[in-house]
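Note sheet for the following structure.
Apart from one protein chain that is not included, each protein chain of the complex appears where it belongs.
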Amino acid sequence: MSSLQGYVDRERLMETLYVILSPVLYIDRVLVILQDGRVIVGTLAGYDQKSNVVLSDSKERVYSTDEPVEEIPLGLYLVKGDQIVLIGEIDSEKDASTDLSDVRAEPLPAIRY
Amino acid sequence: MLPLSLLNAAQNKPMLVELKNGETFNGHLVNCDNFMNITLREVYQTNPDGDRFWKLKECYIRGSTIKYLRIPDSLLDSVKDEQTRAREAGRSARGSHVSGAGNRGRGGPAHRARGGQTRGGPTRGRGRGRGA
């Protein structure tokens, strides 16, 4: 019983550490592409079997060919699974080293069946 | 944390729902189910172009037509707190006696009505078609 208690406490410690560190280290920062072509970055706060996802501190990245990328804060978002095209894990170093104001690109096309 | 538990905890909270056809609905969540069918009250409906509005007293939205929901930020913390509390209650029930079961009720007072606004108003700010 005591060893189990130790395990549970360790689990809680990890949880606490996670809560403290995740905003700093961008743990679980993900990039989500939706069927309409939108690109949203956020922290993956939850998901389920149907690939519905909860994103916290989420931002939409709006791409355009004649203006730099614009980030629009969206906050807490629940995206339905059937709208999702792709979920990518963001490499925080790589992301931090790309200056979005230098990036110009056409928006991603929507899914066409 | 499961998306549906977050939605369940969002009852009586303001939210923005966008449908697959681009229409948006701003209102307070009355109820929801596991298909994500929802009912909202005091609703502002906006057409896909964002230039026409309707006010509805109450509406029902079929879950399969929803693209996404925007929920007040504060809800994430209250759901997390709730879950921690539930886990601790379970643990102490298994261990010694349960104490202080009285302090339930999620979240603090006065949630700011975030998520109750459409991004950038009528133009919906997709960033496209910004004037030359």
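Note that the chains take the letters A and B in the order they are written out, and that residue 1 is the start of every chain.
In this section, a residue touches a chain if its C-beta (ideal position, glycine included) is under 8 Å from a C-beta of that chain, and two chains touch if they have at least 3 such contacts.
Just so we're on the same page, contacts and distances are computed from a predicted model.
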item: Which of "LSM complex subunit LSm2", "NEDD8-activating enzyme E1 regulatory subunit", "Large ribosomal subunit protein mL50" or "5-taurinomethyluridine-[tRNA] synthase subunit GTPB3, mitochondrial" matches, in UniProt, the chain that is not displayed; value: "LSM complex subunit LSm2"
item: Omitted chain's touching partners, listed by label; value: A
item: Missing-chain contacts mapped onto subunit A; value: 31, 33, 35, 37, 39, 51, 61, 63, 81-82, 84-92, 94-95, 98, 103, 105-106, 108-113
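Everything below uses one rule, namely that only the chains that are shown with their structure count from here on.
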item: Between subunit A and subunit B, centroid-to-centroid distance (C-alpha), Å; value: 18
item: Interfacial residue positions of subunit B with respect to subunit A in the complex; value: 1-7, 20, 36, 63-64, 66-73, 75-76, 91, 114-115, 119-120, 125-128, 130
item: Partner subunit B, residues of subunit A touching it in the complex; value: 8, 34, 36, 45-48, 52-54, 56, 62-64, 67, 70, 72, 74-80, 82-83, 107
